[in-house]
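Yeah, one chain of the complex is gone here, protein chain that is, but the others are all in their spots.
Note that the chains take the letters A, B and C in the order they are written out, and that residue 1 is the start of every chain.
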Amino acid sequence: MEKLRVVHYINQFFAQIGGEEKADYPAELRKGEVVGPGMALMQKFGDEAEIVGTIVCGDSYFNENIDKATADILEMVKSLSPDVFVAGPAFNAGRYGVACGTIAAAVQEKLGIPAVTGMYVENPGADMFKNKVYIVSTKNSAAGMRDAVAKLAPLTLKLAKGERIGASVEEGYIPNGVRVNFFEKERGSARAVKMLIKKLAGKPFETEFPMPVFDRVAPNPAVKDMAHAKIALVTSGGIVPKGNPDHIESSSASHYGEYDIEGVMDLTAETYETAHGGYDPVYANADADRVLPVDVLRDMEKEGKIGSLHHLYYATVGNGTAVASAKKFAAEFAKKLKDDGVDAVILTST
Amino acid sequence: MKLEIGNIFIKDIQFASEARIEDGVVYVDKAALEKIVLEDENIKSVTFDIAKPGESVRITPVKDVIEPRVKVEGRGGIFPGVIAKVDTVGSGKTHVLKGMAVVTAGRIVGFQEGVIDMTGPGAQYTPFSQTLNLVMVCEPVDGLKQHDYEKAVRLAGFRVAVALGELGRNVTPDETKVYETCGIKEGIEKYPDLPRVAYVQMLQSQGLLHDTYVYGVDAKQTLSTILCPTETMDGAIVSGNCVSACDKNPTYVHENNPVVEDLFAQHGKTLNFVCQIITNENVYLADKQRSSDWTAKMCRMLDLDGVIVSQEGFGNPDTDLIMNCKKIEAEGVKTVIITDEYAGRDGKSQSLADADAAADAVVTGGNANEVIILPKLDKVIGTLDYINKIAGASEETLQPDGSLKVELQVITGATNETGFLRLSAR
Amino acid sequence: MKGWYVITNNPLVRDKLSGDVQVIYQAVSFEGLLREVRDRVHKGNTLLSHPLSGSVKPRETPYKSVIMMDRKGAVDEQSLALIENAMQACLKFEQKAGRFRPEVDKDFQLIDWTLLESAISSIDR
Partner (left out) sequence: MVKEVERAGLPVVHMCTVTPISMTVGANRIVPTIAIPHPLGNPALDPAEEKALRRKLVEKALTALQTEVEDQTIFE
């Protein structure tokens, strides 16, 4: 039987080129070579798979030339037409983790080749990419290589063969928000009793279903000089120009709208409406200022109460309670607002 | 209260002219059982069949599963207030026909669910692929209303189970287990250093096909109350619930409640199993409020340290579950909750219809939306007419090769929320 | 208790209750009915019964009846959370309503009615 083809990605450190001083090492394909951690992977693959090429890239190089590096590496991977792509493991190395996540996600998405990586749960790359590619949970340093490879190799083979991937606890990947069934060793009631005994004793226990968590961000300092401040409007009430030009969907908040209100003094029934499916739209459609108070802010701008109203506003649809999906693009437009010199934001929700 | 359970291990079921138990074989007199079933004039006819583990048999649509038991010493009889007269059960001695079950099947409403496969991939998801099943399919008299039909089948199942249990009255059990709880003061004195733990069981109680009965009382008309856990072993709680096959509790689960068993296993060792608290899952919101208030209040009054809360059913019981959990935790009593998930076919949706940070210790019975292929089996007991018309099934349910593509929710007991099975999810 | 009403898309409920209690009947889908309930919650009405009553899954049964309290004023948080979660939960299920043969429809109507009846009996106590 022909062996499954694996392409492996590692950084300059694991390729033994050098440490931080060599982090600007550009992406390089070593066809037919097995380098560094690849040896351990090969051992675990046995007769089933082989590494047909190793791509080496410096961490700084990758992160500073992310578009070019990604494009170059995708070409390299494509040229070897592998069955699966492995990046890392990156352990707790932040930039390496981000590189592994970025390239693994790109290979999977752009080339349609399954990809997997591994890193420590607190590596920033883990949070960024755990929902995009399987990330094997590793220890926080390369001392955990043996353990990492022991999980990474079998998962790699399963992905290459297109087999069903079990639950995170079975396969050893960082939970990715997808619930997968599996059989525990004990029945549920026995697990509940054990969990209760631990909880009563104040010992650590692991819930089988983590409740959605809400973290906090500390408040930013107040606006000192409102008369010269640039204020921006954001709404989760789905206010869009009449006709919904960006086709913002009424329920699932999969993207957001960015709209220019330069010269707009008042939102009217003829010009603006709501795309939100989460409330009775009659009132907002009649007068969108009821959700996005452009008229009042224009008055205040004229009166000098505020410096100016930012010429762009951002709109999403999102139920008050369903916030998770909004996180990603909110971060995106928040950065734009900051870059545009906005001083403060009024966010309205329905 | 102290109850001795004598298990008679059943190795086989056979039809015979004389009903008896011999060397672990139950000989069933079909004609005699038929007479018992037809005592109810609402039932026109009944057919009996036997399904054994490993056989290529599919039973559907399943209504209830019942374990035959008989009270040989002590007060009351099995299924008090339903079959036996009202009297407090849970003490003395009870014999159990271990390894067999009475399964009632038949169409009560057109969208009914419940599949038991005795072999194949489906078998591992239902506990009742492991029992020797006497299946009874009841036909109603013409024009019978669903209410009356449901009730007739429910009671017929209990009568048959009691008749079979009676065969074990004078059989020497193969195994005896003793379950004993103490009074409040006695327990504190006996186990001064052990945490005081109770089991909070939520009972489905919303209306037709969604009901549970406690000593014959419709649970939706009850306030949260206390049981001695051994009472359930004598059939104090019975099921009238035919919807949501995967996470409803058939009567068998009440008789063999795994939380009760596993808490008893730790009783006197790592914890003091004080009692069982039962509470309902009503449709009316003020009832939910009241029932959860009472449950939390009792947890406090009983000076409990911890409880396990189990749920039954889908959707609005999530609200009861979270209310119970929040309020009990607020009383300073630690909770572990057992639930199941509806995370969508792809596992990506929010699993529960309610959530709270207080629910930090959760055991899950798995994602009921997960899809499974059930291969064609040789024999069907009941009817497949409705199989592609039941929850979790869809138009493409019946595959060209005769197999069924369904969600786990159609399988009886698959994601049971008392923790009856090993299935879980992450 | 005064001021409560039933909102339903179930003709059986309409027929059973007509004259006795206030019934708002709308010939809309299951989700359409939840949407109507939500809009009423937004106006300050409160829920007296759970919008996900019953174990028959959303999109399987086409019928839903909910008891509400006619009230104006601030939005009731609990009602809001319940209705929003219920609408979210619908999305998890496959659309099956309408695929059953006609006689099953009567069963769905009956189940919905009995669930509602159990809630009404709680009010009437």
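Simple rule for what comes next: a residue touches a chain if its C-beta (ideal position, glycine included) is under 8 Å from a C-beta of that chain, and two chains touch if they have at least 3 such contacts.
Remember, predicted model here, so these are calculated numbers, not experimental data.
K.L.:
Please provide the labels of all shown chains that the missing chain touches.
P.N.:
Looking at the entire complex, the absent chain's contacts are A, C.
K.L.:
Looking at A:Asp127, A:Asp147 or A:Asp299, which makes contact with the chain not pictured?
P.N.:
Result: among the candidates, A:Asp299 touches the missing chain.
K.L.:
For the chain not shown, which residue from A:Asp47, A:Asp67, A:Asp215 or A:Glu270 touches it across the whole complex?
P.N.:
Result: among the candidates, A:Asp215 touches the missing chain.
K.L.:
For the chain that's not shown, point to the residue among A:Phe45, A:Tyr259 or A:Tyr279 touching it.
P.N.:
A:Tyr279
K.L.:
Pick from A:Ser60, A:Asn140, A:Thr207 or A:Thr348: which residue touches the chain that isn't shown?
P.N.:
If we include the chain that is not displayed, A:Thr348 is the one touching it.
K.L.:
For the chain left off this view, which of C:Leu52, C:Leu80 or C:Ile120 is in contact with it?
P.N.:
C:Leu80
K.L.:
For the chain not shown, which residue from A:Ile17, A:Ala150, A:Val178 or A:Val223 touches it across the whole complex?
P.N.:
Going through A:Ile17, A:Ala150, A:Val178 or A:Val223 one by one, A:Val223 is the residue touching the chain not shown.
K.L.:
For subunit C, which residues lie in contact with the unshown chain of the complex?
P.N.:
For subunit C, the residues touching the absent chain are 39, 42-44, 75, 77, 80.
K.L.:
Give me the subunit A residues in contact with the hidden chain, please.
P.N.:
214-224, 226, 231, 234, 236-237, 279-284, 286-287, 289-293, 295-297, 299-300, 305-306, 316, 318, 320-321, 323, 326-327, 330-331, 334-335, 337-338, 342-350
Convention: only the chains that are shown with their structure count from here on.
K.L.:
If you tally the C-beta contacts for A-C and for B-C, which one comes out higher?
P.N.:
Looking at A-C and B-C side by side, B-C shows more C-beta contacts.
K.L.:
Compute the distance, rounded to whole Å, between the mean C-alpha positions of subunit A and subunit C.
P.N.:
Comparing mean C-alpha positions, subunit C is 38 Å from subunit A.
K.L.:
Centre to centre, by mean C-alpha position, how many angstrom separate subunit B and subunit C?
P.N.:
The computed centroid separation for subunit B versus subunit C comes out at 28 Å.
K.L.:
Listing for subunit C: what residues touch at least two other chains?
P.N.:
Residues 81, 85, 88, 91.
K.L.:
So which stretches of subunit B touch two or more other chains?
P.N.:
343, 350 - these are the residues of subunit B that touch more than one other chain.
K.L.:
Touching subunit A in the complex: which residues of subunit B?
P.N.:
Where subunit B meets subunit A, its residues are 124, 195, 197, 258-259, 261-263, 265-266, 270-271, 305-308, 334, 336, 338-339, 341, 343, 346-348, 350-352, 355-357, 359-367, 370, 408, 416-426.
K.L.:
Using the touch definition up top, name the residues of subunit A that touch subunit C in the complex.
P.N.:
Interface residues on subunit A, with respect to subunit C: 251, 278-280, 319-322.
K.L.:
Sort out for me which residues of subunit C touch subunit A in the complex.
P.N.:
38-39, 42, 80-81, 84-85, 88, 91
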